[in-house]
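Here it is: the structure, laid out below.
Only a single protein chain was left out; the remaining protein chains are all shown in position.
And now, chain A:
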Amino acid sequence: MKSPAFVVLLAAVAAIPLAALRAQDSAGGTTNVSISAEGEAVYRQICQACHMADARGGSGAGTGIPALADNPRLADKAYAIDILVNGSGGMPWFTDMLTPQQIAAVLNHVRGHFNAYPDPVTVAEVEQAIAAAGGDS
């Protein structure tokens, strides 16, 4: 990702989802946490909370948190995009936390660095998936 975005942090506002404000206990402040535009950094700042720094996931009361490294299901980039746009099981969608650019960047990092899938995910493909899910891209 050799672009100005490599060094410029997007001031993505990590607002608490409105739905959460309706009833759930929540912090009283609205935080203003920057998320990088660069795939490796997005992985570190967001994804590794659950999937771990080495993308190996971990065990839990059920089958645990899935590994992203060496994951054959991620060969299908449409599948990978769908997970981030729509969520899957315990994992929420990330369209309200990450921009389409950040989603494409982090998917390319996960599919290229922790796996060896050569076909890049484009921002347009992410935007199409978001539109198909009924959201704003």
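As a working rule, a residue touches a chain if its C-beta (ideal position, glycine included) is under 8 Å from a C-beta of that chain, and two chains touch if they have at least 3 such contacts; residues count from 1.
The rule we apply is simple: contacts and distances are computed from a predicted model.
Asker: What protein name does the UniProt record of the undisplayed chain give, "tRNA 5-methylaminomethyl-2-thiouridine synthase TusC", "ABC transporter ATP-binding protein", "Tryptophan 2-monooxygenase" or "Anti-anti-sigma factor"?
Answerer: Answer from the record: the omitted chain is "Tryptophan 2-monooxygenase".
Asker: On chain A, where is the contact patch with the chain that was removed from view?
Answerer: Within chain A, the residues that touch the unshown chain are 12, 14-17, 19-21, 23-33, 35, 44-50, 52-53, 57-65, 87-93, 97, 134.
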